[in-house]
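With one protein chain withheld, the remaining protein chains of the complex are depicted in position.
The chains carry the letters A, B and C, assigned in the order they are written, with residues numbered from 1 in each.
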Amino acid sequence: MGEINQAEVERIFLSAPFIRDLGAKLVAVGPGECRSSLTLEARHLQQDGYVHAGVQATLADHTAGAAGATLIEPGQFVLSAEFKINLLRPAKGSLLTCSAKVLKPGSALTVVESEVFCGPIEDLRLVSKATVTLAILSPRADR
Amino acid sequence: MGEINQAEVERIFLSAPFIRDLGAKLVAVGPGECRSSLTLEARHLQQDGYVHAGVQATLADHTAGAAGATLIEPGQFVLSAEFKINLLRPAKGSLLTCSAKVLKPGSALTVVESEVFCGPIEDLRLVSKATVTLAILSPRADR
Amino acid sequence: MGEINQAEVERIFLSAPFIRDLGAKLVAVGPGECRSSLTLEARHLQQDGYVHAGVQATLADHTAGAAGATLIEPGQFVLSAEFKINLLRPAKGSLLTCSAKVLKPGSALTVVESEVFCGPIEDLRLVSKATVTLAILSPRADR
Partner (left out) sequence: MGEINQAEVERIFLSAPFIRDLGAKLVAVGPGECRSSLTLEARHLQQDGYVHAGVQATLADHTAGAAGATLIEPGQFVLSAEFKINLLRPAKGSLLTCSAKVLKPGSALTVVESEVFCGPIEDLRLVSKATVTLAILSPRADR
């Protein structure tokens, strides 16, 4: 677990159109870990002025995928099989960040936890937490 | 349950900036039910060309919120407490639609199921399914 | 999907000690479907007189496993990777039943939905619903 699959992590963050459109950035990456951030704009909100749960879910899911991808073999890729997210408090502020850590790596399934924080930069609070199950796929596998 | 809270449903879909930015539209609404659709563009995809799980989750969550809101009292509003989504197959196509139905209404919590379909218009397939727990809030409640 | 793996379904229900201890019975089985029931006793309750969420979860998970197992190849077996259950209303009555249906079969992952009903026999109500992700395993797989 010394070397991480940095190339795949960068591909996941830099070549995903929806992440670019949203404005999310890769902040840091390590073995089984990934952090990301998103500068919030009015377009990220829902009807009552809070950050839309879908924005939080997108950042949680995508950052989890990148955290899981740090541990895969070259040529493999990850695909979210399912995730669950708890919206813990209304999210308001100028910044949304996510910290994802692999809870259990596996050759077929990897489970990752993502914590999402929001607020002014100097006072970020945990606003949601997700558990993401990733399927580890190989191009050659007949599945 | 005869009259539905049409005003709140329309507010949820028309005044949520992230939904407008995404391009999702309200298609139909009934007691405890809501349907929506999204014409897919390249910006909605992830790094491997599939519709991003976050786009599917956003549509599933938001349409569930609208379905739940059909049954609330004037002055109340809904907020997602948590949701879980299973990504059943890779999503590809020109259209994403969502059909949400209340599984169990409640005065404090309402549980809604959302099915998300994707494909060419003539051959939409179920690509994901979510279960969403909504908190029913009143402006006066001290929470 | 013509022939179902009846042998594996019966093994799952008849040889699982916890299911025998609980008292749950296999009621019916078909391709991608399974139904079970449990005659409720005082020992199945929690501290306020309702059927314990763990009893409901056990029946939902186990019946989902059997439903998924109807579709697997001889020699394969299923293992729950994760599940989510919504407890929709307090469960009271003399009988608990479960109806599980495969939502999406797969060669590696199968997703099953389980509905749990409770009440007197003549008036069973939906008390909980679970979504279960099963891993499909083969003895030879190195995992």
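Methods note: contacts are C-beta pairs under 8 Å (C-beta built on N, C-alpha and C of every residue); 3 or more make two chains touch, one makes a residue touch a chain.
What you see is a predicted model, and the numbers here were worked out from it, not measured in a lab.
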Missing-partner contacts on chain C, residue numbers: 11-12, 15-22, 42-48, 50, 52-55, 57-59, 61-62, 77, 79-87, 90
Hidden partner interface residues of chain A, rising order: 84, 86, 88-89, 103-104, 111, 126, 129, 131, 133
For chain B, residues in touch with the removed chain: 81-82, 84, 106-109, 111, 133, 135, 142-143
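One rule holds in what follows: only the chains that are shown with their structure count from here on.
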Chain of greatest Cα-centre distance to chain A: C
Distance between chain centroids, defined by C-alpha means - chain A, chain C (Å): 32
Centre-to-centre distance between chain B and chain A (centres being mean Cα positions), rounded to whole Å: 21
Residues within chain C bordering two or more other chains: 84, 111, 133
